[in-house]
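Here it is, the structure in full.
For this view, one protein chain was removed and the others were kept in their places.
Right, chain A next:
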Amino acid sequence: MTAGLTQALMRAGHAVRWYTTALLGDRDYDRYVAHLARVHPGTAPVSERAYWRERHAEQDAHPGARCC
């Protein structure tokens, strides 16, 4: 009974963690690396630091609205 409960809690914890990190973008860099490997195999991905610099430079140039 407790084992089942612990497992359910663990699963819920994983789900919350998965959702939060996906929503905020923690894994975007991994996605980018995977994307590059799929679409342009052989191209070396830039470092995570450089990736975020590019992302932010992109946002600098193309702002997105936020509603009221």
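We adopt the following convention: a contact is a pair of C-beta atoms (placed from the backbone, for glycine too) under 8 Å apart; a residue touches a chain by one contact, two chains touch by 3 or more; residues count from 1.
Heads up, the rule we're going with is that contacts and distances are computed from a predicted model.
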Per UniProt, and picking from "ABC transporter permease", "N-methylhydantoinase B", "Putative protease" or "Carbon starvation protein A", the hidden chain is "Carbon starvation protein A"
Had the left-out chain been drawn, it would touch chain A at residues 19-26, 28-32, 34-37, 39, 48-49, 51-56, 58-68
